[in-house]
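Of the protein chains in this complex, one is absent; all others appear in place.
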Amino acid sequence: MLRMENVSKIYRTDLVETHALRKVDLHIKSGEFVSVTGPSGSGKTTFLNLAGALETFEEGDYFLDGHNVKGLSDDKLSEIRNQKIGFIFQSFNLLPDLPLFDNVDVPLRYRGMSAKERKERIEHALETVGLASRMQHLPTQLSGGQQQRVAIARAIAGDPLFLLADEPTGNLDSLMAQQVMELLEDINSKGTTIIMVTHDDQLARRAHRNIQIFDGQVSDIEKSVADDVIRSA
Amino acid sequence: MFSYNFHLALKSLKERPALTLLTILAIATGLGLYTTVKTMSYQSGQVPLAHKSKNVFLLQMDNREVTADAVEHQARMVDTTYKDTLNLMQMEMPGVKQTFNWSTYGILNVEDENINPLRTFAAVTNSAFFTMFEPPFLHGNGWDKATEESGEAVIVISKLMNDKLFGGRNSVGESVRINTHVLKIIGVLDTWHLTHKFYDRSFSRARPDNFFIPYSFAMQNGLPRRAGFDCWAANADIARSFRTENTERLINSECAWVTFWAEVPEEKFADYRQQIISYMESERALGRFPRELVMYLTNLNDQLAYVHGRNQFLNTFSVLATLFFAVCLLNAVGILLAKFMRRKKEVSLRRALGAKKKTIIMQHLLEVIIIGFLGGVLGIVISYFGLQGMMSIRLYSSDYTVRVEDVLPYFQLNWTMIGHAFLTGIICTIVASIYPIWRLCNVPPASQLKSQ
Partner (left out) sequence: MDIKPIFLGLKQNKFMAMLMIIQIAFTMGVLSSSVLVATTTLQEWNKPSGIPHEDIVRISPEFFDDSQDVGQAMFNDLKRVKEIPSVINAAPSNAVPFTAENMIDVYLATEEDAQGFKTVVFESDEQIIDVLKLSLVDGRLITASDVVKGDIESTPQSAAEVMISQDMAQVLFGDDSAIGKTIWLAKNADPVKVIGVYSNFMTGERLNGRGKSYQSIIRPQVKWSQTQQPHYLMRVEQGTAVALLEDIIDVFYLERGRYINSSELLKRTQKRMYDGRGSRALTFLVLSVVLLIITGLGITGLTAFQVTQKRKQIGTRRALGAKKSDIMRYFLTENSILTLIGLVIGVAVTLSITFELSEQAGQNFFNLSVLLMTALLLWVVNILAVWFPAKRAANIAPAIVTRSA
């Protein structure tokens, strides 16, 4: 479903070239719950940007659902983000001016769905995260955990190929973090693929599979092995 | 504390020079235009003879026939007849001066055929004109009562005529000709700037009269009369001819055409007024003044206010300039808001570190005052050029028939206007900054410090 072959990302300034990612090969299958870990500066964010089609890259190939993302136009990339990827951010990134309903509506609008279908999807998504009753509230009227749940509703409303979560619990206290994790696991159990970038080993361990990034290079560890490593550590 | 605030204000001015410059430019452009118009309005609203203008009155008596239409405003009332003029001049009252005049024109020429003649407008008047309206003399003097009663051919010429016909030398005592009449020059005026040539009620600007002659001479020699003749039906058909002929008939007619002025001290006003009314009543007994007795004594201030209020170009221009300034200020509000709100984070940190609201306000107020100050200075510079531009337009649009010297006073900045502009600039800038500063100082301490 998601396959990266030999993908590299280099940042150039006048003086230096930084290899943020080197020759990444990766394959993620449908229905997986994958965690991506690594220390800061390791290339985690770059990986996130590439996987999320937020940035372009020069070398290698990235297949999403069998289509190569490489070299696509900005508009095409927007379309891919809109239809295939559901984003969940550390700082929620809800639009502060819009009530919850309209926040969830944002990606659906760009997809050009009928009003009726959008309404059904939004209501369903908000029900899934347990906030259907607060549809007309503004984000600032909610707690952090609730805000993140809205962000999750927004991510799943469009039925994406996979969810891309960036430190989804990073700004939450442990109780709320727990709830959000349970929600994600619940969503995953219903068949949605989730890729979660985090620096929290505790969280990473709850995924089926852990991918570690060190200095721009990826080492892929199957869940069983990961468990072993962590246990023996 | 002040010096610290001042230092911060300067620093923040330099922080985003483009925005600072844009604010200053917006304020300066608006203020520049506003001051240009205000100056033009102020200068052309200047009342001539300011030191006694409230005591200088135009006299108008309604001598018209019964069937004439009612008059709504003093400005539409007829002037004075020649016979009333002479009668009133006879009635002297201590402390009161009276004069009258009408406009004429003629071709001034001298013996020397190498000097081209000049056609020009002039005033026909009496000796009191010079003491009442105080034109400045370069050489010589006006004439006296005896001279005018004898019908002697004397003339006072303007500086311009003296320059053109006599090369600027003192021409008093020399002869000059109006058409073919030879007159003796007894006085040369210096430049005499009247914001409005009020005395003939034309209120014209920048077109001064170039010679002055006694009424007796003008009447005896049939010089043309440039006036509106408000005649009764009996004379209506020949009213136009009174401009150049039929002098005898005009003298005895009920045609009103002479502008009559009186300088009356405040304490004498009631008496003078009564005297005029008594005069009208006595004439009425002789069959004149058939209508309800209406007379106006209107001082210069009131007349000028009326005329000034009817300057359509200035009125239109004033409305537009005020709106223009308002738009510029709104612009400044926007830019200031943008500039200040970028500083949210810094302010919330300062507030967290103990800065009081008042300190934050002071710091930004200082910055705004500096902006207003610079905007004011630049605005005054712009208005200087604006006025120069408007003057060029004025000269162009009158096809250069008016002289720069005569027009200049209407477009001149003075200290009053500069001070006015300066204050307006600073006050308006402060007003414009109230909302941006209010928004900024209400940023909660440390609110912006959490990562977003």
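For clarity, chains are labelled A and B in written order, and residue numbers in each chain start from 1.
Everything that follows uses one rule, which is that a residue touches a chain if its C-beta (ideal position, glycine included) is under 8 Å from a C-beta of that chain, and two chains touch if they have at least 3 such contacts.
Just so you know, these numbers come straight off a predicted model, no measurement behind them.
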{"item": "Of B:F229, B:F324 or B:F422, the one touching the omitted chain in the full complex", "value": "B:F324"}
{"item": "Contacting the left-out chain in the complete assembly, out of A:I10, A:L26, A:L72 or A:V106", "value": "A:V106"}
{"item": "Touch criterion as defined above, residue of A:E5, A:E55, A:E123 or A:D200 at the omitted chain", "value": "A:E55"}
{"item": "Among A:S78, A:Q141, A:Q202 or A:S219, residue touching the chain not depicted", "value": "A:S78"}
{"item": "Hidden partner interface residues of subunit B, rising order", "value": "19, 22, 26, 29-30, 33, 106-107, 109, 116-119, 177-180, 244, 310, 312-313, 315-317, 319-321, 323-324, 326-328, 330-331, 333-335, 337-338, 341-342, 390, 393, 396-399, 435, 439, 451-452"}
{"item": "Chain not shown, touching residues in subunit A", "value": "45, 48-49, 52, 54-55, 74-75, 78-79, 81-83, 87, 89-91, 93, 95-99, 102, 106-107, 109-111, 154, 166"}
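Everything below uses one rule, namely that only the chains that are shown with their structure count from here on.
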{"item": "Whole-Å gap between the CA centroids of subunit A and subunit B", "value": "76"}
